[in-house]
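One structure, as structure tokens, below. Some questions next.
What follows is part of the complex, with its chains left where they were.
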């Protein structure tokens, strides 16, 4: 349990190295520091809210791991908004998201539907991505002034990539964090996640150089290599075999690279939806893919005694949980965005990618 | 045990990322390299000295973890001296401190008083801080020439903050490292430490921007967020409840930020006590606070069967152990400082914050 905690919390914190280090050059203190602030704030809220929702307010390592899962969802949303909201606004959003996250997880996905989602494909990645994207949409298009600061430096690009490899390493124990008491389930979680990550890594490297005339795009390698971890979460406990897990990762990696290549510019141009870290491509599409895959995979895995329903019913339940999570996330994210972020002055006038605006430093 | 070892040693080594990376710009090789040298040297001495003192020289994972605890105390002292002593002087100081550290721990805190201090609030943080501060005082005021090199760069500031988040993550398993065989005690150590860190993190962020007109001071966030981990060590095994642990961290965080804001400039100006990393503020004051809190908390926790005495006696013992540790640390640190660091030439003339003085590098 110590380990599950350490690795899980490491993953939550290391998320900053990956999604956020891109902003080292001008916004490094904000990226790392606000990640710390928002993570701890969200954990505190979740310990109370999820405790109230489940009727069990007593503290345990499990409740702390669940609080870290909640913080992971928040950090995903943060990835769509970073650099475009003030710290105070993000704090309010962090509190609001902890409420809606727990509501979707406790009452909808695991309460109403009893869906299978051991690694949080639906509850964490899908909810976090669509909540953040809806809030970003509510926020409106990126100000040109501010966008010019969204540049990576050479050093930050390399360290973001180091963060990716560390996320890769810890991801399997994140997916299996709640299964440490059950050797078989934990082993399936670990092996399936590793195989899926191997699949998405291969897909990302191959497709990236294919689309770029033989060169690798740093953004694809920093992100899409991890898409397999996002997609496998819903089905990681199933004894699907290493080949199936590899294919899930392969599909997720392809979808993620295509998202960065085609979808991001399209959404920004056509809908004014500015997604700072490409959360839609790493967490949004791959989690939808992972959810859809779970509809199929539960049919072909009849031995799983931890599933709540017969296999066809379980399939329907998986599909409904995907739809319900997306709807809940989009509605609550959009409303939260409009309420929390409605003051336009704080975006138009503040050069908010600059650390100097929010930080005192001896430099 | 493997895990406790890995996490503990990680923490010791990562301490460099936090307290030491501030000096990346001009003194990065020295900060990281000398940390490595001094840590290993101190561990070797401790394995022999603490073995002789306890009458058990056989090697085990426990003795290695204890050696790492000793190295942690040394690194805290190093934080008060870094950049102002030659590597050879620091090696001698490392050996001397391993002797006095073991003396205080084995014969005074746990021997004479049988105090409760599972996470090393007294034996590690308090001893290390006051030993280092006394040695720094013996060394005299900072030379102006040299002080100008004590600057952080933008990159080093951000990486110091990354180091802080990693220390945050590993801290709970450091506090519970010797309790891995007892599930209940370990769980209390982990949960209390996490709650205390949550408290100090919140306090540091709030108070830092309150004192700086709405801006966060990077130094506060890099350090004071961890003060809860320092303060909770003496009482982490007690079933105090998450609220009490949170309050311990809250208090420690407030004290630590106030220390950086008011105490450091005061000590430097009035007493010529130059504390390079602000060891007094992160380890000194919060450990005293944690020690004083332990006087109260042992009274309100009557169920703790691991306490040596009845609860009122245990309170008195805690108070005496705090006083004895401070006295031992200050006296031994001051004497060591005078003996080891007495040659003034090595400070006045050497631009010792420069890596080029001590390192050959291809650059």
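Here the chain labels run A and B in written order, and each chain numbers its own residues starting at 1.
Everything that follows uses one rule, which is that contacts are C-beta pairs under 8 Å (C-beta built on N, C-alpha and C of every residue); 3 or more make two chains touch, one makes a residue touch a chain.
Source: prediction; values computed, not measured.
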Entire complex copy count, 2 subunits given: 3
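In this section, only the chains that are shown with their structure count from here on.
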Centre-of-Cα separation between chain B and chain A, whole angstrom: 35
Chain A residues touching chain B - in the complex, by the definition given at the top: 1-3, 5-6, 9-10, 13, 16-17, 24, 28-29, 32-33, 35-37, 40-41, 43-44, 47, 59-61, 64, 155, 358-363
Residue ranges of chain B touching chain A (in the complex, touch as defined): 3-4, 7, 151-155, 157-158, 161-162, 164-166, 168-170, 172-173, 176, 180, 186-187, 190-191, 194-195, 197-198, 201-202, 205, 212, 215-219, 221, 225, 242
